[in-house]
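Read through the structure below, which is laid out as structure tokens, and then see the notes.
A protein chain is absent from this complex, but the other protein chains hold their places.
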Amino acid sequence: MDIEEQYDKIYRYCFFRLRDRSMAEDVTQETFLRWLASDTYRDRDQTLRYLYTVARHLCSDENASVKPEPLSENVPARDGDTVLCMALKTELEGLSDEDRELVMLRFANGVPVNVLAGLYGVSRFTLYRRLRGILKRLRNGLEG
Amino acid sequence: MELIVRGLCKYYSGKKAVDDVTFRLTEGVNGLLGANGAGKTTLMRMLSGVLRPTAGTVSLDGVDVSSEDYRAVLGYLPQELGYYPDFTGFDFLMYLASLKGLSRSHAKRRATELIELTGLGEAGRKRIRTYSGGMRRRLGIAQALINDPDLLIVDEPTAGLDPGERARFRDLLSELGRHSIVLLSTHIVSDVEQIAGRMLMMSSGRVVFDELWDKGRTDLEELYLKRFGGENV
Partner (left out) sequence: MNIKKELKNAFPVPAPVGRREFLRAHRRRELSTMMLVLTEAGYVRLRTWLSSLGFLAVMLVIASGGEPEAIWVSSSLTPALALMAVAEWGRSRRYGTVELELACRTPRRTALLARMVAVGAAHLGILALAAPVLSAWGEMNVARTGAHLLTPYLLTASLGLDLSRRCRGREGAILCSAVAITVCALGLWIRRAWGGALERTKLWPVALIVALILSVIEVVSTLRETEVLTWS
């Protein structure tokens, strides 16, 4: 498994949940430390599931102990962000937190569907259907 | 980070190629000067785990040179760079990355970055047998960096390069010295004079000079000649 690549993805997930760079880094590193310390052999999918499960729990713990605050880090817009991309971001804001998280994990982090299904405790079919529904909503929102 | 070398020796049928060498290195570029036959290459090989010492120890932050963990953070560019002529530069980097334990995707990312960083560019997709000496040297430094080493050992990296390429190497090594221990062995004074923070000199298998070096000094050649007189630099 490419640890660097997964570090960046877990960090993205943690930042998505915590909206604070420093906390997101701490949780990311704690997640990896636990993985490195755990002795069990896992294949790639099992490893991803382990990492996201631990990260999710640690993020929930952080969120529970700290009063939620508005976005504390400014993430600068990238050069070349088109009007369409901005529109997509607006549509994403219109999704529920859970749906937005699902989209981020599937399309930004490339988490395989079977791993996501395990994380959310649903069947692959249910997950596919949900993702299709979200994409359809986003497309309609952009075309409308 | 600290590289500790204690009482390092290498004897070949009665001849002392490296004789009781002891020193300590920390982050930054460290120069190792000496004439041909002074024992530099033998020393570099022992520091890279390529040659077993007759006596003495080498450790990086407490990790012995014989351990896999030492080699995990090591980058080595030998004086004579072997290569598979039918491989492309990219293939060669991928191959060595796999021996360094990198996953395929990690290796691909690093190989692509380093081909750009070392200025190989499009040549990365061409067979190594078509490369010039300078391009092979650049490929050599790329493979030494592929695992983002904490300890970089470079043996005569600029031999056969033109002044422009040598200057580029100096800049690259200088940059690497900010995060890693770089030990650069050379007989070309200008390679190290401006970038090394510590200077070592070897003669007849022994380290005869080991001091912090002010990069502003320009009297390295004079100092060397004064100490070692007739030996060719």
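Going in written order, the chains are labelled A and B, and every chain counts its residues from 1.
Everything that follows uses one rule, which is that contacts are C-beta pairs under 8 Å (C-beta built on N, C-alpha and C of every residue); 3 or more make two chains touch, one makes a residue touch a chain.
Everything numeric here is computed off the predicted structure, so don't read it as measured data.
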item: Residue of B:Pro78, B:Gly177 or B:Gly205 touching the missing chain in the full complex; value: B:Pro78
item: Touch with the omitted chain, as defined above, among B:Glu2, B:Asp148, B:Asp162 or B:Asp219; value: B:Asp148
item: Residue of B:Val50, B:Leu117, B:Ala159 or B:Leu223 in touch with the missing chain, whole complex considered; value: B:Val50
item: Touching residues (missing chain, whole complex) on chain B; value: 12, 17, 42, 45, 48-52, 68, 71-74, 76, 78, 80-86, 91, 95-96, 98-104, 106, 143, 147-148, 150, 179
item: Where the unshown chain meets chain A, residue by residue; value: 1-4, 7-8, 11-12, 15-16, 21-22, 24-25, 28-29, 32-33, 36, 73-75, 78, 84-85, 88-89, 92, 103-104, 107-108, 110, 135, 138-139, 142
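One rule holds in what follows: only the chains that are shown with their structure count from here on.
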item: Length of the line joining the C-alpha centres of chain A and chain B, rounded to whole Å; value: 42
item: Chain B - residues contacting chain A, complex; value: 102-106, 109
item: Touching residues on chain A, where the partner in the complex is chain B; value: 1-5
